[in-house]
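Quick one: the structure is below, and I'll ask about it shortly.
Complex shown without one protein chain; remaining protein chains in place.
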Amino acid sequence: MSASPVEFCGIELEHPIINGSGTFDANAARRVFGDELIAAANFPFSAFVSKTITPAPRPGNPPPRLWEEAAGMINSIGLPNKGIEGFLEHDLPGLGELPVPLIVSVMGTSAEEFTTLIEGVAERPEVDGLELNISCPNVHSGLIVGEQPTETLALLNAVRPLTGKPLIVKLTPNVADPVAIARAAEAAGADAVSLINTVKARAIAPGSSEPWLGAGSGGLSGPAVRVIAVKQVADVAEAVAIPVVGMGGVERGSDARDLLAAGATLVAVGTASFRDPLAGARIRAELAELAMS
Amino acid sequence: MSASPVEFCGIELEHPIINGSGTFDANAARRVFGDELIAAANFPFSAFVSKTITPAPRPGNPPPRLWEEAAGMINSIGLPNKGIEGFLEHDLPGLGELPVPLIVSVMGTSAEEFTTLIEGVAERPEVDGLELNISCPNVHSGLIVGEQPTETLALLNAVRPLTGKPLIVKLTPNVADPVAIARAAEAAGADAVSLINTVKARAIAPGSSEPWLGAGSGGLSGPAVRVIAVKQVADVAEAVAIPVVGMGGVERGSDARDLLAAGATLVAVGTASFRDPLAGARIRAELAELAMS
Amino acid sequence: MSGADGRVQAPLGRRRLTVSSNEPSGGYRILSALDEAGPAPAAGQFYMLAAESGWGGNAERPYLPRAFSVAEAEVTDKGLRLDFLLEDVGPGTHALAALEAGEGLMVTGPLGRPFSAPREINLDAAGAILVGGGLGLAPLAILRKALGERGVPLRTLLGFRDEAHSGGMELFRCCEVGLASEDGHAGHRGYVTDLLAAMLDGDQAASGVVYSCGPPAMLEAVRTMCAERGVACELALETPMACGFGACFGCAVPLAEGGYMRLCVDGPVVGGNQIETAMPAGSGHRG
Partner (left out) sequence: MSGADGRVQAPLGRRRLTVSSNEPSGGYRILSALDEAGPAPAAGQFYMLAAESGWGGNAERPYLPRAFSVAEAEVTDKGLRLDFLLEDVGPGTHALAALEAGEGLMVTGPLGRPFSAPREINLDAAGAILVGGGLGLAPLAILRKALGERGVPLRTLLGFRDEAHSGGMELFRCCEVGLASEDGHAGHRGYVTDLLAAMLDGDQAASGVVYSCGPPAMLEAVRTMCAERGVACELALETPMACGFGACFGCAVPLAEGGYMRLCVDGPVVGGNQIETAMPAGSGHRG
């Protein structure tokens, strides 16, 4: 429960604070903030998790894609991405210049698609690990695997042999028993699990009876889901021996400490970065201070 | 979507705002506020739902039972109650004096226990309907039925014949697919469903690595869960023909309107009453104002 | 309206008071507000308080209101003035401590069971000993006033940790009090319960009632001391509360006879014999 260096799936990390997939685009942020961002002393995360990619390019969901709540937000982004080819050509070179290890998040709708993705990504030297997104509530296919232990087991059995690099399985919170999914991932050789993804939610357009979001519904993130995450992380960490990346509503050092106390090895910061691009660095500093007190 | 009188399972209600079970003790509140509370013009709800009772008395969970979040709270109350006999003798007379219809919430760990409860309660003239709590996340047995469509179907099939009074099935949000549970309840003759109950959550004690709550975990309620409730209410209301009681994080008239827009017939106010004992009345007034604008 | 146990009923619902002053007092603050609609509370009752604005924000607590014993209730020409003694220990008390005169204070109350005396004791003859520490001065201040007006023979013993925790003394301006401080900055160096023990064991041994409010360890010492000597005592307890009016069942305090009471409706004042300990239970309170 400190902010010191930590080993995660054989990767040495400077500290336990990373980002949640899809909540920080290091290439875009570098355009905005300049090369200051990628100086080792400045980069807010000890490893970088890229936004989920799919085999083919996706435009993402129609707007509006955002809804704000008092302590969080709903997003229905819909996994816009350039597809694996676009990613490898346009995004990976920039991500390879980051001062920290790189974890690439991938999502497919079948074992074959995951295979395409893993084969395309894992061999690249810039890539230190992969996160398998089986939990995104915005894309129907995402839920099929992540809701069923048997599906998760089958997927991991199929793709585990493809690479020796760490495979992290990202879990959805929208199930009765996340432990069962985590156990299945572990049984089939996942190196780690990460949770929670966003919680299914909907907003009604003000002055109307219709859903606000272009896609109808989306996923809730931010402080509102924090204690839901602590619960699921604690349950999963108690049940599996592989490391757990805990996330959900982390805004302060004490939130990170709570997830570490619940059994997480790393903590990911998502929505908090939207309010404060260096939230990760601040949270890490606050965590270090808590660890000393 | 108005604040006008509404028919619910054959009961005429003055307006669509009721309370969530376990979040308002009308007898205790009458000791605090006096008979003013039960004047028809003052009572904040159009029907009163009593706190869940069980066949035998229960002391409830060890303290601490409460944890506060920025936009809500976790409770691990643990269904303290006097048992059915104590309820009928000590609580029901006072509840019978309320100026609104009475719905009694009951929870058993088996069809036999539910039978005891329903037989004991339903015949009483003070009682206008029953809510079957198959969702409380604080009591392990509560989840068994509410997580499985088949269990829900079996329970309802067993108890439906026991009474002609309305049976409302209260759903837990801690499942992948609340629609499946709602459909099972409807298929077996439930008159209505209500949702959401609290969302499983945990807090870590400040300055410690241990859970804060005496019972380890509890359920999140309040504004943090509002848009989770809107989503589940919308999905369920679209799938079933029986009326839906929507609840979860309702603090303002516009929150009630959103749940009505999502398909609810009634809206229940829970945690908001803790901050403001007359929150129900305020929300009803705000809803009326919105309906006119 | 007053209940059987002397409790004063609250106006229905929550109401907005206007803060009339908010002054430092030792390490604490005295927050005062004008309560035009409210009745005079009974000593030992409390109110649920929240700042009208600035309650939370930046996705931080507080969300729920906070419980505070009323320390004084004085009829002024502008209406009833309620005084609360508070210490800034977290986000709720911090927001209340920052309130300025003219700002809104949302209140529900008076709430809970006040101090009382067992039927078999004639307080006017037997007298009372008030034992307070730290923030526990609050309910004893209004109790002292009420008993004093009735002419009950009174002795007051107050204890402090150190100067930084010696606020609220002005609530006892009027009267003679016995003082103890752990650091010796005022009165007896040591615990206020040393003074109580001496009083109970000496020629002044009480046939009356001991009323106490303060930190759990102090209350527990008072409870044990009285129990051992067969002296009647009433303690004003604290526990986290969400609602204050019996709605949430969150304020459970274990009963000596087994089970729990809701401290907000069955307390906050309890008889020493109702509880097994005044120390809070549960892992949470280690922090």
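Note that the chains take the letters A, B and C in the order they are written out, and that residue 1 is the start of every chain.
The working rule: contacts are C-beta pairs under 8 Å (C-beta built on N, C-alpha and C of every residue); 3 or more make two chains touch, one makes a residue touch a chain.
Note that this is a predicted model, so its numbers are computed, not measured.
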Neighbouring displayed chains - absent chain, whole complex: A, B, C
Hidden-chain contact residue, picked from the options A:65, A:183, A:226 or A:252: A:65
Subunit A, residues in touch with the chain not shown (by the definition above): 22-25, 28-29, 31-34, 36-37, 42, 51, 59-66, 68-73, 75, 77, 80, 205-208, 210-214, 222-223, 271, 273-278, 281
Where the missing chain touches subunit B, by residue: 70-72, 222-223, 251
Residues from subunit C at the interface with the omitted partner, ascending: 53-59, 63
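One rule holds for everything that comes next: only the chains that are shown with their structure count from here on.
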Central chain (by mean CA position): B
Approximate Å spacing (C-alpha centroids) for the pair subunit A, subunit B: 34
Chain centre separation (subunit A, subunit C; CA means) in Å: 49
Per-residue multi-chain contacts in subunit C, two or more chains: 59
Two or more partner chains touched - positions in subunit A: 70-72, 223
